[in-house]
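Got a structure here, written out as structure tokens. Questions coming.
Note that one protein chain of the assembly has been removed; the remaining protein chains are unaltered in position.
Chain nomenclature is as follows: A and B, assigned in order of appearance, with residue numbering initiated at 1 for each chain independently.
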Amino acid sequence: MKARSFLIAALCLLAVTISLFVGKYPLTLEGIFSDPVQQSVFLRLRLPRTLVALFGGFALGLAGYVFQTIFHNDLASPDVVGVSSGASVGAAFAILFLGSSALLITCSAFLGAVLVLFLTLFLSSLQKNRGKATIVLAGIAVHALAQTALTALKLEADPERELASIEYWLMGSLNDVTLTTLPSLLPVVLLVSALLFALYRHVLVLTLDDTEATLLGARVKGTRWGLLLLATLLVASVISVTGLVSFISLLAAHVAKLLVRRHNRTLFLLSGLAGGILLLFADCLTRLTAAELPVSVFTSILGAPALLVLLGRKQHE
Amino acid sequence: MKHLKRTASFLLALTLTLPLFGCDAPKGTLTLTDQAGRTVTIEKDPEAIVSGYYISTSMLLALGEKNHLVGIESKAETRALYPAVGLDLSIGGYGTKKAFETEKAALLQPDLIILPYSLKQSADEISAVTGAPVLVVNPESDPLMQEALSLLAEATGTQEKAKELTNYVDEAISKVQTLESTPSVYLAGSDLLRTAGSKMYQSTLIQNARTVNVASSISDSSWANISYETLLSYQPDYLILSSACPLSVEEVLSDKNLAALSAVQTGNVRKMPSLYEAWDSPVPAAFLGSLWLASVCHAEYPVSAFEQTAEEFYRLFYGI
Partner (left out) sequence: MNKLLQITDLSCAYRPDRPILKGVSLLIERGEIVGLLGLNGSGKTTLFRCILGTLPYKGSVLFEGNPLGKNASKAIGYIPQGTSVPSLSVLDFVLLAFYDELPLFASPTKEQKERAKAMLEEVGIAYAEEDCASLSGGERQLALLARTFLRPCPLLVLDEPDASLDARNKKRVLGLLKRKIKEENRAALLSLHDLTFALNYCDRLLLLKDGMIYADFSPKDTPLEEMERILSVYGKMKIGMLHGEKDLFAVAAEDV
């Protein structure tokens, strides 16, 4: 166990180091200390981008773990409650009607994501059966609704500019990350992650089925909603800045489970770290082409086959 | 070199249509091949033209066809050009790049309809419903823009005017080509970090100004997104904001992330102006964008030369 944790930590350090030194503007170790231009690039662009990839991926990994554990389903991800669609609608709305200020787009996307969660939970509460499946079904309905809204917004958009911006946002990228992006993301991620770690016990109790958990004194519905809200806040804070990033939430916990099988805080932490490492590597790959490709291209290229392999292995066990 | 190529392609387009004159076509008609490869027969000298694309509208106006326009594209009220030439804005609203108002257009009983390339699939159907011939234009690069212009000239019998216009433009551009230096330019599109690669029309605009596009290593045929780092590694001599860019020059100069950019440090940041039209799309006046850029980047080409040419061009060809 100790050796495995060491491995993950080392991998993380490697990913961070690579990320700090890969990029369009050539940086050298001495250059960072001597050349003011290199310093500016490092502190204003390279370092923030690395931090966003690390902490953003971390947040997505944690959120994926929470969703998979709460819904007792290895294929669950925050998309189950429609977070991504909500954020997309928020971003598209901002791009169309609020101008192109990055901060406005971020706030609008964040609001969209959280509102969609509330809508999903509200819809599910109208049903007599308050179980997990109801939330999933409500999420499907809300996702469809959000997609319709998104299509309507896209139709309104000018194909030359606004539509292109919306499509690019939907594909996700860390291109625009600068020093000023950090305050939008880091505080929320750190705070909510800390909260989730402190509340981990409640994630554990939800690994039991509802009746069992209730008989242990758990308020199942409230706990579920609370944890979903925290996980959604994590995802919303990341994707409102980076746009939609595919697969990290879905994949991270599976990768972590290769090292730690049982549910405990270590697995939780590893899910986060796995997410961070994945996003760091994917983002490094995006910096290698002349026109930077959206990060979801690489998370999908790496993620889809990886997921198939991991799920296939699980079948054989 | 460039202007030779232009004239050549214009003449080529013209000669391609000549053989068709000998065919069995009823008197008073022309058979043309549009830019979607469709063979279309139209009646000579159309008097009721509907143009569903702002670029073809501008071209038709430059060819002197203002009085024959009975319908133009939607959002016509956003174009400063139209009120300036005295075009009645009520003829607007007949379509966008995404969809054409077929039924509305049919009411006008037009003699000719011009559509953008994005609607090429519906061209035949629109023609059938309205009973009018449809020409599809695709002016998305310099040579294609020339082709489109000659096609429209052919259709409206204004080849003389078209030749005049092409010569004027070629001459203006050739004056710039003799300039000595070739400074590098970064052109920001609808966003600071969005630029045009070598395959895009805007790259030609840059080249015609005897400047170099720093983003020419990008081969996307649509706007490409880059990062601050990429921009910094480009270190262009001049940073140009297209007229569509929402940022102002001051905002760019005060962007801390660009402080290391030499263009920012020397204040070589400009926003492309637009007189009646935005010049970073392939309208006939687009060459003015290159002239303006040249006037910014080359000391030997004064702004006054550009301003004079701009004023003269619109006077000669648009009557403003």
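Following the convention adopted for this analysis, a residue touches a chain if its C-beta (ideal position, glycine included) is under 8 Å from a C-beta of that chain, and two chains touch if they have at least 3 such contacts.
Everything numeric in this text was worked out from a predicted model, so none of it was measured.
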Next on the checklist: What shown chains come into contact with the chain that's not displayed?
Outcome noted: A
Item to check | Selected from A:Ala164, A:Val189 or A:Ala218 as touching the chain missing from the view | outcome: A:Ala218
Checklist entry - In terms of residues, what is the contact footprint of the unshown chain on subunit A? => result 198-201, 204-205, 207-209, 211-212, 214-218, 261-264
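In the analysis below, only the chains that are shown with their structure count from here on.
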Next on the checklist: Using mean CA coordinates as chain centres, what's the gap between subunit A and subunit B in Å?
Outcome noted: 42
Checklist entry - Which residues, counting only subunit A, touch subunit B once they are in their complex? => result 23-26, 36-37, 40-41, 44-46, 49, 99-100, 155, 159-162, 164-165, 168, 173, 175-176, 178-179, 287, 290-292
Next on the checklist: Give the list of subunit B residues in touch with subunit A in this complex.
Outcome noted: 97-98, 189-191, 193-194, 197, 217-220, 222-230, 232-233, 244, 246, 256-257, 259-260
